[in-house]
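Note that one protein chain of the assembly has been removed; the remaining protein chains are unaltered in position.
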Amino acid sequence: MITLYPEKLLSIITISSMEDRLVSMFKKYGVSGFTILRARGEGSSGYEADISGFDSNILVKVIVSEERMEPILESIERKLKKGYHLTVYISDVQVIAPDKFS
Amino acid sequence: MITLYPEKLLSIITISSMEDRLVSMFKKYGVSGFTILRARGEGSSGYEADISGFDSNILVKVIVSEERMEPILESIERKLKKGYHLTVYISDVQVIAPDKFS
Amino acid sequence: MITLYPEKLLSIITISSMEDRLVSMFKKYGVSGFTILRARGEGSSGYEADISGFDSNILVKVIVSEERMEPILESIERKLKKGYHLTVYISDVQVIAPDKFS
Amino acid sequence: MPSLESLLLPAVLFFALGFIARVIRSDLRFPPDLAKVLSIYLLMAIGLHGGYELAKSDMVVAFHSIVWALVLGFVLPIIGYLSLVATRKVNPMDAAAISAHYGSVSAGTFLTAIAYLDNIGVTYETYPLIMLAVMESPAIIVGLLLAAKARRSQALSDVTPSSVGAPADSAPENGFGSLLRDALTNGSVVILIGSMIIGAISTPSGMSKLFPFIDDIFMGVLCLFLFEMGMVAARRIGDFKKVGLVLAAFGIVMPLVGGVAGAFIGHSMLGFSVGGATLVAVLAASASYIAVPPAMRLAVPEANPSYYLTLSLGITFPFNVLIGIPLYHSLVKMMAAA
Amino acid sequence: MPSLESLLLPAVLFFALGFIARVIRSDLRFPPDLAKVLSIYLLMAIGLHGGYELAKSDMVVAFHSIVWALVLGFVLPIIGYLSLVATRKVNPMDAAAISAHYGSVSAGTFLTAIAYLDNIGVTYETYPLIMLAVMESPAIIVGLLLAAKARRSQALSDVTPSSVGAPADSAPENGFGSLLRDALTNGSVVILIGSMIIGAISTPSGMSKLFPFIDDIFMGVLCLFLFEMGMVAARRIGDFKKVGLVLAAFGIVMPLVGGVAGAFIGHSMLGFSVGGATLVAVLAASASYIAVPPAMRLAVPEANPSYYLTLSLGITFPFNVLIGIPLYHSLVKMMAAA
Partner (left out) sequence: MPSLESLLLPAVLFFALGFIARVIRSDLRFPPDLAKVLSIYLLMAIGLHGGYELAKSDMVVAFHSIVWALVLGFVLPIIGYLSLVATRKVNPMDAAAISAHYGSVSAGTFLTAIAYLDNIGVTYETYPLIMLAVMESPAIIVGLLLAAKARRSQALSDVTPSSVGAPADSAPENGFGSLLRDALTNGSVVILIGSMIIGAISTPSGMSKLFPFIDDIFMGVLCLFLFEMGMVAARRIGDFKKVGLVLAAFGIVMPLVGGVAGAFIGHSMLGFSVGGATLVAVLAASASYIAVPPAMRLAVPEANPSYYLTLSLGITFPFNVLIGIPLYHSLVKMMAAA
């Protein structure tokens, strides 16, 4: 049987212009990789992103070990305090190759 | 340490023409927001959506508190009974800002 | 109250040219369906896929019962051994219509 | 022989190329949005052109064209529905959804017919263009009504203890009114009718700046569009087996029925030239694949999309492009000679 | 009357069609990337054209145009900010973000004005094109400075025990320098200025091969772009209520102020022809919706995007396209006659 190892999956929904900042932040805290999907949506700021193509949301996914998560979340919280709109959630996942994400 | 709060993440995969109906349903049941991604796929109805650009799937994600989930699921079940194709799954997530989703 | 049933959600991130192979593999192991999203990202192989449109990542999602998961994971592990780049994670989800996925 | 000439049209050859690309399992794939952009362009271009010409033409004939377009749009799906139910191969819901496609029209087929006529130097009236716009929606409405009827009779025969839902509860979400509105405001109709009006009321100097865009590159865009459609058709025809022989035959017989009806109306009722009547025949023979499928998904969710998509994209569209157009043209020529 | 003529321009009619499509709740939707591709094309085409013409023109006048463009770009947002703060309907952060949009420009409005002038046969200088390029960025910088000032005064009045964060900590991420660089290297500016340089230095034989692409299909692409913009505007105007009457009025008064200022500068300061001065008025009157919104999202995250997007896309853009352009043209004609 294939052994599975627990990791955390961090998901962030925000506007696409935040991408460069998130990526530098990830690199600073040494994540092993990230994946970005285009999205659109509606939220507390009441506007509907995307559709017109001028500005769209992105959904960023990062698999990261629990230890490395903390500084990333702190950095996210600092951004939230400054007024940036980031919808963030974390889920438990299991992976095959744990060394890939550390 | 950053405190995390449990929420539910509802994911729905369906054809893009269902979007308007889902969005009105969400608004009726008072969700705080939603995110939509374009997708394609294959399922029980055997056809492969998208690719031609004429009709594609969407993946809708809604973070919602457990209390608000029930009426949404009931509405989804009613739609399923009427023959609409909706692939639905729910997962547990943890969020930083729980008031955002209630 | 709506009854929910546990299933597994398998997510695979890889380059789009792997799509045909993954789909045949899924069909071989009898999954009931799958969903594909376009993505881009950065990982261990250090390159940034997509953006230029020549080659992009995909995120493949398959809801599958725990029993059927094992042979799929083994097939994935064989692919990893051959050098293919697949970022794989599994999460627990709950579904309304369990017979849909078996 | 016209058929061969039709096959050597670049647009038709690109359709074949797309088809072959899938058959040899090439990895060629167009970006998902390209087909949509090409459709928008094509509808806009023919709308503008048609509106510009129509503004100069006879309103009585235009009115007659609209009436006959409505007749075709309402009658063809009923013929289709009755035939399909008679075959007993599909349930009434599927029959309603499928026949709605055949009462509506395919702009791609229409444009291929125009390219065909242009190529062999046959002229045509612009009235069929209004008919194209008019015929998009009525069949959707007929489809909804047929499905509602089928749903009611099904609900009556379904009164088993376990089915708690009242008939009303099993109807699709929004009422008939909202679905009707959807039919009349669907994107293709808006672009086509909107562009026709713009073409009709714009100042000539304004229009003259648009002609290079809507004329010069038109044929190239049509080729690209048919290239993609060839790939779509080849993918869809793979579901042929699921559809079954009887249904597949319907995908060829129904356009023939429509083609004959359209040729008759175009030639005898509307008194069009050979070119114009051929276009009416093509409209009646063609099956929708842009406007109707999503409408049926929402309004008749019980129907199986594989059926109508395979028939319309995998069988009827290729049949019309490769065989139907020259056939209807010959038919009208025979009528005109008689 | 010029206004009616303006309304019968295909480009303007397509804007109206897009607007109506949303109002009747059509399911018509353009692929998300199409608007971006159309923008890229339009900026490239006017850049190339303008650069080609500018290479032949007077460098002294060009320099004066740049100076006046900078003046407009720096002064207009300050006027906007002070007026908005005076209304007391928005907080200073929102005021800073909104007024940055009005100091910058909208290429779509500018191109509609060109189509309008071409259609009625009015000629114009090419200098306003440099002004278009120059005016994209300065207002972003002014917006940043105003927001920084507002943030500082807010931080001072916020010194409650619970607010641990020092003022510096509450500033947006990267420093002013990096945001300044963002303003000067934003995509629209790069395409526009880059294409102007290419148009100016390319060999004439190289350019001649490009003209069909940048000239012939230009009007059609502009129509498609305004079609989409009509849909965007209709969606945005729905947020009208959230914005409130006073803010909405700002979306009409501010372009009038800009239009008068621009007309004066174009006519009296730069001595342009009626056509050229009209274009300067349009530049000053228009509000950005491509370059500035993402810049404000990053630099002034505290501001509410609903406000500036609704004003710029939902109110000012339609106002300028439908009413403003002929109005500014009449104004300049009156000035010229005086």
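Going by the order they are written in, the chains are A, B, C, D and E; count residues from 1 in each one.
Following the convention adopted for this analysis, contacts are C-beta pairs under 8 Å (C-beta built on N, C-alpha and C of every residue); 3 or more make two chains touch, one makes a residue touch a chain.
Worth saying up front: this structure is predicted, and the values here are computed from it rather than measured.
Enquirer: Using the document's definition of touch, tell me which of D:217, D:260 or D:335 contacts the absent chain.
Expert: Considering all chains, including the one not shown, the answer is D:217.
Enquirer: Which residue among D:57, D:83, D:119 or D:330 touches the omitted chain?
Expert: D:119
Enquirer: Among E:8, E:23, E:37 or E:260, which residue is in contact with the omitted chain in the full complex?
Expert: Counting the whole complex, the residue in contact with the absent chain is E:37.
Enquirer: Could you tell which one of E:182, E:228 or E:302 touches the chain left off the display?
Expert: Result: among the candidates, E:182 touches the missing chain.
Enquirer: Against the chain that's been left off, what residues of subunit E make contact? List them.
Expert: Subunit E touches the missing chain through residues 33, 36-37, 40-41, 44, 48, 181-182, 185-187, 190-191, 194-195, 197-198, 201-203, 205-207, 209-210, 212-214, 216-217, 294.
Enquirer: What residues on subunit D make contact with the chain left out of this view?
Expert: Those residues of subunit D that touch the unshown chain are 5, 8-11, 13-14, 17, 20-21, 24-34, 115, 118-119, 212, 216-221, 223-224, 227.
Enquirer: Taking the full complex into account, what residues of subunit C touch the chain not shown?
Expert: Touch set of subunit C with respect to the missing chain: 15-18, 21, 38, 40, 45-48, 50-56, 78-79, 81-85.
Rule of thumb we're sticking to: only the chains that are shown with their structure count from here on.
Enquirer: Which chains touch each other through the most C-beta pairs?
Expert: D-E
Enquirer: What chain lies farthest away from subunit A once each centre is taken as the mean of the Cα atoms?
Expert: D
Enquirer: Averaging the CA atoms per chain, pick out the one whose centre lands closest to the mean of every protein CA shown.
Expert: B
Enquirer: Once you find the CA centre of subunit C and the CA centre of subunit E, what distance in Å lies between them?
Expert: 45
Enquirer: Could you work out how far the Cα centre of subunit A sits from that of subunit B, in whole Å?
Expert: 19
Enquirer: When you check subunit E against every other chain, which residues touch at least two of them?
Expert: Within subunit E, residues 27, 29-34 contact more than one other chain.
Enquirer: Would you give the residues of subunit C that are in contact with at least 2 other chains, written as numbers and ranges?
Expert: If we look for residues of subunit C contacting two or more partner chains, we find 37-38, 91-92.
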